[in-house]
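See structure below.
Here the complex is missing a single protein chain, while all its other protein chains stay put.
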Amino acid sequence: MNAVVRYLRDVFSGAWSLAMGMSVTLRYMFKPVSTVQYPREAMPLPEVYRGHIELRRFAETGSHGCVACGECFRICPSGVIKVQGLKEEADRPNRAVFYFIDFSRCSLCGLCVEVCPESALAFSKVYEEVGVSRYSTVVDLIARLESQGA
Amino acid sequence: MSFLEDITPVLAQRFGVENLTAQDRARHGYDLRLALDQERLTELVGLLKEAGCYLEYITAVDQGQVLELLYFFGRYDQPPFRLQVKVAMPKGVAVPSLAGIIRAADWQEREVFDMFGQRFAGHPDLRRILLSEDADFHPLLKDFKPGPEHGGEVVNLERK
Amino acid sequence: MLRKTLTEDSFYLNLGPQHPSTHGVLHLLLKLDGERILECKPLVGYSHRAHEHMGQNRTYLQFLPNTSRMDYLGGLCYNHAYCLAVEKACGIEVPERARYIRTVCAELNRISSHLLWFGAYLMDLGAFTPFLYAFDDREDILAILGEVTGSRLTYSYCRFGGVNRDLNQNFLDGTKAFIPKLRKRLKDYRTLVTKNIIFLNRTKGIGTVSAELARDWALTGPNLRACGVAYDLRRAEPYSIYPELEFEIPTATAGDCYDRYWVRMAEMEQSLRIVEQALGRLPEGPVKAAGVPQWIQPPAGDYHFSYESPRGHLGIYFVSDGGRVPLRMKWRTPSFSNLSILSEILPGTLVADTIAILGSIDVVIPEIDR
Partner (left out) sequence: MSDGILVDLRVIWEALVRFFGLEALVLVIGLVVILAWVQVNALFLVWLERKVAGHIQLRIGPKEVGPFGVLQTIVDGIKLLGKELITPQPVSWLLFILSPIMVFTPVLVAFVVLPFGPHLIIRDINVGLMLIFAFGGINVLSILMGGWASNNKYALLGAIRSVAQNVAYEIPLLLSAMSVVVMSGTLSMQGIVEAQEGVWFIFYQPVAGLLYLIGATAETNRAPFDIPEAESELVAGFHTEYSGMRFGLFFLAEYTNMFIVAAVATTLFFGGWRGPFLPGPWWFLIKVYILIFGVMWVRWTFPRLRFDQLMNFAWKYMIPIALLNLLVTALVMKLVR
């Protein structure tokens, strides 16, 4: 007799647990969806979003502020930055003439932005970038800044 | 009475008080360092296993001619206890395997073999574990220089 | 190994490296008799990226971004552990506020890791839906963490002597809203999964590990606590602000898949408690110690640090010769030891149990392979 009772209790408690589970999924079925329909709408990026880097444009000069000190080049863990500056005037600091970065190897750690003494670097908010070859990921940030217009 | 106070005299008596160094836990993260001859390794580990220790990890440091093998033992206990066993010997000398005593040593020893080429005598299955089976180098030895065949080339930024 | 003579009834099955349930590139070589497993050999290393070698060729700060790439689910915990290890070696004092912030973020990260595990485990068992519920919750955490770290997975947030950036209002509001939401969700998970008869049948008494066996195989983390050993490094070797916080170490007794599941679910609740407490008494002050050099040089010697990562005992060992680059950088990752027990507990079970056991151990392959 005991065995029969236990058998029936097994059946009913099992069935009850299944029914409760189904009630949960049914409840969720009528909840608003939580996904974002990506290409149609995009998630807002946080203010501090860490994308790849770009040179910041300074309003007073209308240009970048990189002095090619090489701090970013030295700190970069992946060694993807190459920057070269020129001495334009004798008593003024250097000015960068090219600033290459290989995005495909950049790990987006953000150390370069942190160490920049001139605050010339900033994080870009652009995350939809494509290229046709691995060399198209090597970008001259100065040329890029200039091509973006004033 | 903590386990550390219990085990210290035992270790000092059996393995020589001159081999046992107390360490500053707050700074170095372990309590004791025991410099050991490789022959006595199995004896020590048998003792530690009896005492309820577990093998945290095995690693090695390449000091030129000498390879230091480091065994870390801990305990699921409070206050914490951590023992570093240091076996230093010339490269190429096989060390007795612990895999028969503590099972966790199996993979740890394979990793040391993989990275440093250290052989463990009596290991049941001493193969490479992280690197591919046909690798012919031991990357964490100081004389290893990564070349292009290891993916170590740096992209030429000027080429566009 | 493969060329052992086969009896007529047994055959080898390569489960992985590409298989839906190995969570990455794990390769299990199974010797089967029908569906019963006679022998199991886990083969790892498919995603070896030489992190230890990189650590020995970079300065301490440069290695920091690497740490969150070992365990991509507990990236912040790994950051935290690495910073604590180096700070301890150099004797850097961390401001009070930074310690609280780090703990809050690390615990949130632990919840997100456990949530992903929960979803993936249920998917291994064939229930697809909890996976998406868990992702919905995890998404909230990633958004919250993204507000201060600027990234969703590879945070690189902690710095030697503090953190990169102070908490902002979005973070505080988000966390406040998130805690009750997850508590409610956990109740739903209990109804949907924990009490489900099918789930119980699939996990109870499967892959049982005794405490003795766990010690032999150096199991740590939730897997060990499921065997009845209340060993949590946050209590055993307290670091950061954990001594000041109230939380329990959930343990179970049987050491089977269900207990491992239960321990993780209970841990999420404890982590929520920690986050609540830490945010409640968040002190004011700077978030980064002043005067930490960029090229940090720990005094010569060797240093070990233990950290309770979401998967267990994370050990960091490095040897410094006083220079900018460590002489040796060793990471003892918890999954490496946890996974090796498979060859012991799998024989005798069925293929379906393999998946249940493998999932319940919660391995992250890149962390094993480093």
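Quick notes
Residue numbering begins at 1 within each chain, and the chains themselves are lettered A, B and C in the order written.
Quick note on the criterion: contacts are C-beta pairs under 8 Å (C-beta built on N, C-alpha and C of every residue); 3 or more make two chains touch, one makes a residue touch a chain.
What you see is a predicted model, and the numbers here were worked out from it, not measured in a lab.
Listed by label, the shown chains that the missing chain touches in the whole complex are A, C.
Of A:G21, A:G51, A:G65 or A:G110, it is A:G21 that touches the chain left out of the display. Checked against the full complex, the candidates C:P20, C:P243, C:G291 or C:G348 give a single residue touching the omitted chain, namely C:P20. Among C:A85, C:L108 or C:A127, only C:A127 touches the chain that is left out of the view. Against the chain not displayed here, chain A makes contact via residues 11, 18, 21-22, 24-26, 28-35, 37.
Annotation for chain C: contacts to the undisplayed chain at residues 11, 13, 19-21, 34-35, 122-129, 132-133, 136, 192-193, 196, 198-199, 201-202, 350-355.
Basically, only the chains that are shown with their structure count from here on.
Centroids built from CA atoms put chain C at 23 Å from chain A.
Considering their complex, residues 1, 44-45, 48, 50, 52-53, 56, 85, 88-89, 91, 215-218, 224, 229, 231, 235-237, 301-306, 313, 315, 317, 319, 327-328, 330, 332, 336-337, 340, 344, 369-370 of chain C touch chain B. The part of chain B that touches chain C in the complex is made up of residues 26-30, 52, 54-57, 59, 61-62, 70, 72, 74, 76-78, 80, 82, 84, 102-104, 106-108, 111, 115, 125, 128-132, 139-140, 146. Residues 58, 61-66, 69, 129, 133, 136, 139, 143, 146-151, 154, 156, 164-165, 168, 170, 188, 191-193, 195-198, 294 of chain C touch chain A in their complex.
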